[in-house]
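Encoded as structure tokens, here's the structure I'll be asking about.
For this view, one protein chain was removed and the others were kept in their places.
Let's turn to chain A:
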Amino acid sequence: MADATRPLLSVRDLKMHFPITAGLLRRRVGAVKAVDGVSFDILPGETLGLVGESGCGKSTTGRAVLRLHDITSGSIRLDGTEIGRMSQSALRPLRPRMQMVFQDPQASLDPRMTVEAIIREPLDEHTRLSARHKRDKVLELMDAVGLNRRFAGRFPHAFSGGQRQRIGIARALALNPRLVVCDEPIAALDVSIQAQVVNLLEDLQERFGLTYLFISHDLSMVRHIATKVAVMYLGRIVELQAREGLYRDPLHPYTRALLSAVNEPDPVAARSRRRIVLRGDVPSPANPPKGCNFCTRCPDVMPVCREVDPATLEVGPGRWVACHLHDPAVMRGQTTRPFGTMGHRGPGPNPAPLDTPARSAT
């Protein structure tokens, strides 16, 4: 953490297209644009929350960042090293710096390996410790994530979901990584366990100085853990802001729709709040609409949205949004403001700011 201003992870214009083949000769007829031009930075010690509905490309982004997929184009810089085009064998020595916690703790642990063997695997791959040192390290890691040492010889099926996720976290931490990609680590757990796991992740971040890319669809959980939040829709980041700004004053219509769907624990506030209900389905990432990706469902859609793809602009310090509503060049040409868009810029106009503390986590 010597240089806190240089990003640990810097992603530029990341594209991950999966080819669609058809016919007898398996000719390429198109591509699923799972991730289509994503850029973000994560500073050391930060937690970037990546949110969005299912199928928007969050997990693919996380996996592409760790080069578990071969990316279509773009640049990924980890600690100043460009890893986007590296071969898998050249990447291997860098693997200890970046690790991943997976969504489904049942599926991400080999059913035929004991807990000790699972946590030891990264050590086997990247260190030359003696068997005794490895065992000591494994037991230390089990302590760190709150697993009983005596369970080291047991198999994953004997554990509960939360315990399994702890095994997965211990495995990710074995090599003292700097960046941990958490791919919906709590989605498969029930609510009482979710809070435990999120708190564990926070504790570990403090103890080991970790940097997280935290992928989730749970906005309230992201609010609890993230310092910056990026909202994805159909392979793009539509908005990227510090947590406070995003939850207080969401800029993109999609973000506002998402936030309005978060449950409000205060019944008085719940009655007065305004729900934005999106109509229709997410378009197919194989065939995204012309113009803005969100134009088919946007409540504030303008004619220009169906023609021109909005650029991602910095509308305030550290506040990035890809929407024509916030592009002065577009809005100046727009003589009549579309209905229903009254004032999302500037302070005040949002009548019911969704800022009541959503204390879902602890």
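The rule is short, and it goes like this: a contact is a pair of C-beta atoms (placed from the backbone, for glycine too) under 8 Å apart; a residue touches a chain by one contact, two chains touch by 3 or more; residues count from 1.
Just so it is clear, contacts and distances are computed from a predicted model.
> Out of "PadR family transcriptional regulator", "ABC transporter permease", "Aspartyl/glutamyl-tRNA(Asn/Gln) amidotransferase subunit C" or "High-affinity zinc uptake system membrane protein ZnuB", what name does the UniProt record list for the absent chain?
Missing chain, UniProt protein name: "ABC transporter permease".
> Have a look at A:153, A:267 or A:280 and name the one touching the chain we're not showing.
Here the residue in touch with the unshown chain is A:153.
> Which listed residue (A:112, A:128 or A:279) would be found touching the missing chain in the intact complex?
A:112
> Looking at the whole complex, which of A:34, A:50 or A:66 touches the chain that is not displayed?
The one listed residue touching the chain not shown is A:66.
> Tell me which of A:95, A:135 or A:217 is the one touching the absent chain.
A:95
> Spell out, residue by residue, where the missing chain touches chain A.
63, 66, 68, 89, 91-92, 95-96, 99-100, 102-104, 107-114, 121-122, 125-126, 148, 150-155, 157-158, 168, 171
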